[in-house]
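Sharing a structure, written as structure tokens. Questions coming.
Only a single protein chain was left out; the remaining protein chains are all shown in position.
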Amino acid sequence: MRDVVEIGMGKTARRGYHLDDLTLVPSRRTRGSADVSVAWQLDAHRLDLPLMVAPSDAVVSPTTATVVDKLGGLAVLNGEGLWTRYEEPEPVLARIVEAAEEDRLVAQRVIRDAYAAPVQPELVAARIEEIRGTGARTAVRLSPQHALVFANTALDAGVDVLVIQGTVISAEHVAAGREPLNLKTFIALLDIPVVVGGCGDYQTALHLMRTGAAGVVVGYGAHPGSTTHEVLGIEVPMATAIADAAAARRDYLDETGGRYVHLVAYGDMTTGGDAAKAIACGADAVMLGEPLAAAAEAPGQGWYWDPTVSHPKLPRSWLHWSRGTRDATEPEAAAPGLSEVLLGPTADASGARNVFGALRRAMAKCGYSSVKEFQKVELTVAG
Amino acid sequence: MRDVVEIGMGKTARRGYHLDDLTLVPSRRTRGSADVSVAWQLDAHRLDLPLMVAPSDAVVSPTTATVVDKLGGLAVLNGEGLWTRYEEPEPVLARIVEAAEEDRLVAQRVIRDAYAAPVQPELVAARIEEIRGTGARTAVRLSPQHALVFANTALDAGVDVLVIQGTVISAEHVAAGREPLNLKTFIALLDIPVVVGGCGDYQTALHLMRTGAAGVVVGYGAHPGSTTHEVLGIEVPMATAIADAAAARRDYLDETGGRYVHLVAYGDMTTGGDAAKAIACGADAVMLGEPLAAAAEAPGQGWYWDPTVSHPKLPRSWLHWSRGTRDATEPEAAAPGLSEVLLGPTADASGARNVFGALRRAMAKCGYSSVKEFQKVELTVAG
Amino acid sequence: MRDVVEIGMGKTARRGYHLDDLTLVPSRRTRGSADVSVAWQLDAHRLDLPLMVAPSDAVVSPTTATVVDKLGGLAVLNGEGLWTRYEEPEPVLARIVEAAEEDRLVAQRVIRDAYAAPVQPELVAARIEEIRGTGARTAVRLSPQHALVFANTALDAGVDVLVIQGTVISAEHVAAGREPLNLKTFIALLDIPVVVGGCGDYQTALHLMRTGAAGVVVGYGAHPGSTTHEVLGIEVPMATAIADAAAARRDYLDETGGRYVHLVAYGDMTTGGDAAKAIACGADAVMLGEPLAAAAEAPGQGWYWDPTVSHPKLPRSWLHWSRGTRDATEPEAAAPGLSEVLLGPTADASGARNVFGALRRAMAKCGYSSVKEFQKVELTVAG
Partner (left out) sequence: MRDVVEIGMGKTARRGYHLDDLTLVPSRRTRGSADVSVAWQLDAHRLDLPLMVAPSDAVVSPTTATVVDKLGGLAVLNGEGLWTRYEEPEPVLARIVEAAEEDRLVAQRVIRDAYAAPVQPELVAARIEEIRGTGARTAVRLSPQHALVFANTALDAGVDVLVIQGTVISAEHVAAGREPLNLKTFIALLDIPVVVGGCGDYQTALHLMRTGAAGVVVGYGAHPGSTTHEVLGIEVPMATAIADAAAARRDYLDETGGRYVHLVAYGDMTTGGDAAKAIACGADAVMLGEPLAAAAEAPGQGWYWDPTVSHPKLPRSWLHWSRGTRDATEPEAAAPGLSEVLLGPTADASGARNVFGALRRAMAKCGYSSVKEFQKVELTVAG
């Protein structure tokens, strides 16, 4: 059954599948869209949408976090981003956008320099409190390297969900001369749900589940500007990664006699169809970044970037323009609202608008009424 | 034999094939084109061509329905389209075409608004009578949702064939608080042939056959502007869908001791070669829309759309220009007639002209003399 | 071993391979190019190159036939082309070239009209005599439909090799009310070698061998402007077709106790590498048309067409520009000579120049010294 090919004499590789390789094929039953629920329960939090918004400064600001909360999702603020490095990040954002409009290599340098400023703990607290003040749920992302430094500040400020996320992390980081974060010990001390990742294989997913995390991020957040494959040779075929992590979830459920860890798929999703396919492979929710960068409210004003863009020595993405084919004369008013991007209605047929209306409709046409059930839908691979 | 791959641990997908993946390979016998028949017998109706024209307002008007009838095919008027919503649909069509020439997003909104007007039952009757008045055969399409409302009107007006068609339908629609159409009961009451669809798998095809339908539409009508894959993640690889439905036809023939239900392939066909391959996979006839939109007589004046374009909240296609590479200076006279599109002769080598001359010639070169026999031609998949 | 896939329930297709899917991989021995022979013996004729030039009016005129003979190949004049329809074909060629420069659809009509004039038997004789007069070998192509009409004329004029060729032919043509050509009877009466084709499968190849032909053309002459796949759905994956025909050659050799029929591959070859791969699959020689259309001496002045372009009702190719990326300002002098195209030297690295120098070098690097041996070289398929 395991799909293994011989690369050369004595060297094998496993076949992996991207979401793009798959399609959903409706079967004998259909449903009305109104009878379908896309709600998601993460620990004590019930969300109308199975959505975490990726911790990218291009999409999540204290303001947009509040909007996303009202629309039913959970926005993750980057605890080590511009909002916690600068008291007034707006001029910094303006410089990035301005540079992006002119020259992509210059823009990469501007963005690298912007992230060279130190994170200020008091701003971590202030941003969380700012979001909480609106009544919205708060989630903040910290890197494994700095989790110990900033976690208490975040907790004291009342954060609801903590996300410990690096592009690629493991439960077994080896570093000479420096004690790495012990996720298990760390999580045991917290009494809020922790989501950890990203990862791309069964073993890492299983080990991350054993740390006590409430959720595991599957995938490295690949977006249309990503070049991780070119730079490092690393790429995780998302359909395979999600299915493998779902197998880990099943085995961990068995080994613990009932602890269910949520899988949050992150990467290679730009449309509603992509999100539907991630769930079909076994995800409980999706983490989206780039698709929201198109929104009028997005701080990046149409540009998307994440921590792989701002790396000081070896960036692994380009700043990416998320509002479709660029037209210099297009008026700003043409950008859709976050509400249109997530819930519609829309007249745009690209698949990048009304993402969760599309998910609901895909579930209905395939005859499923909940996200969990939809993980069983049949898949086809193009020949 | 079943071609199944492992996507990830414990998750499989079936391999599916598109018409584009296939080619026909002539074998040891050839025939003269003149000795080949492409005729189609649907219930009491004998048609010179195995052709239904898709219920798109961009191609089927009362006028073009008459032309198609003369050329040997059966045009299906959309019973819930512009001709039954507006007494004078011409200005509405003109607005759509005008918007399409300018901006595709604006055009999508114009089309959405055009279809917001209510269907007028008296126009359903009037359009059918208008076509009948020319001596042509009439076919009208109703959605499963409104079939009960308008069917009697259509029957009273003397329609010859009824087409109950949604993009994706099933014989088992589940809707809370509302009784869905029971196709079996509905069809039993009618004494004209009913064609139902679309569907994309063996089970649904078999269940639709059991409703008593004379024909089943296989496929969701994908055309070059379709984005269903992007929007919903749903896509039916047509070659696989047709072959599966043909297996259902065979099994139903056996289970009923001889009832033969016709398969009408719909989607992913833009050339004569595509139509030939659909029949090679097992179809009895093809439903074409987009290829006819190029014709000079087409109401869409070169633009194609179908109900997936005009959806009020979640369109799943873009308006599509069907006359090849756009050239603003191309005179209208350059558009081929419906007659050239369907029967030639033509000097255009694109495959989109003389579609049924091409089918006839493909059959001749492969040595077959009827559509039914041609379902046995050998297929090759590119490596 | 047979590579068969399931398209859908109960419907299978064989996997076929194009020359493009393959690469040659040199193995442990190499040779000097000077020690390699690419000579070809067809019946009594020894040729320096394993080359027939396709019967296209765009490349073979009485003049170029003579040049090709000097370079070592065998040019096939189209016995039913412009040279046998017009006493002075030059103005007709000029009209085609002029139209091609302006509008491709108009050019298709011009070409169609040009071929509507009747073939004049006395011109068939005159053209053959014109070529013979230079001391060159002569070959002429006739269609199966008109072979009986013109063959005697050609024989009387002293033709050396007769080519009976339609795009797709069989040894078993069925036509109501008209006796088709019986190839076996026909060939038995002739005492010059006859080459017949094209075909694309084992059965047809075997049956054509049994007609007594000296050679069989494998392939339908696909060139970069071909649209047979789009128009008819028919396409022959050349690598598979050649390998199958080579199996027929082997079986026929056994069944006759030693009669060796030559395989002439025709189609999908634009470079020296393509020709090398065709031989690697089992061909004894290649029939090239389009690559020679780039030559300065070519009657088509850079444009290529064959009989599939000029079909009166259903053309299956576009006129194709063969001199690489078009540059309106490129001076005519830039076109290579036939000598550079076939034998080099060249400074052009596209693969379309010095085609047989490339074949020789490919054989040398793989360690083979004759065309027949080179049929055993190992192949790789890209993963």
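Going by the order they are written in, the chains are A, B and C; count residues from 1 in each one.
Please note the rule applied: contacts are C-beta pairs under 8 Å (C-beta built on N, C-alpha and C of every residue); 3 or more make two chains touch, one makes a residue touch a chain.
In this text, all values refer to a predicted model and were calculated from it rather than measured experimentally.
Participant: Considering the whole complex, which of A:P26, A:G200 or A:G302 touches the chain not shown?
Facilitator: Of the listed residues, the one touching the omitted chain is A:G200.
Participant: Going by the contact rule already stated, which one of C:A116, C:A176 or C:A349 would touch the omitted chain in the full complex?
Facilitator: Selected residue, touching the omitted chain: C:A349.
Participant: Please identify which residue in C:G10, C:P180, C:G337 or C:G367 touches the non-displayed chain.
Facilitator: Counting the whole complex, the residue in contact with the absent chain is C:G367.
Participant: What residues on chain C make contact with the chain left out of this view?
Facilitator: For chain C, the residues touching the absent chain are 1-3, 15, 17, 22-32, 34-35, 202, 239-244, 246-247, 250, 271-277, 280-282, 334, 344-352, 354, 357-358, 361-362, 365-367, 378-383.
Participant: May I ask you to list the residues on chain A that touch the chain which is not drawn?
Facilitator: Touch with the absent chain occurs at residues 3, 5-18, 21, 105, 108-109, 112, 168-176, 178, 199-201, 203-204, 207, 225, 227-237, 240, 309, 312-318, 381.
Here is the rule we use: only the chains that are shown with their structure count from here on.
Participant: Nearest whole angstrom, what separates the Cα centre of chain A from the Cα centre of chain B?
Facilitator: 40
Participant: Using CA atom averages as chain centres, what separation in Å is found between chain A and chain C?
Facilitator: Those two chain centres are 56 Å apart.
Participant: Chain C: which residues touch two or more other chains?
Facilitator: 5, 7 - these are the residues of chain C that touch more than one other chain.
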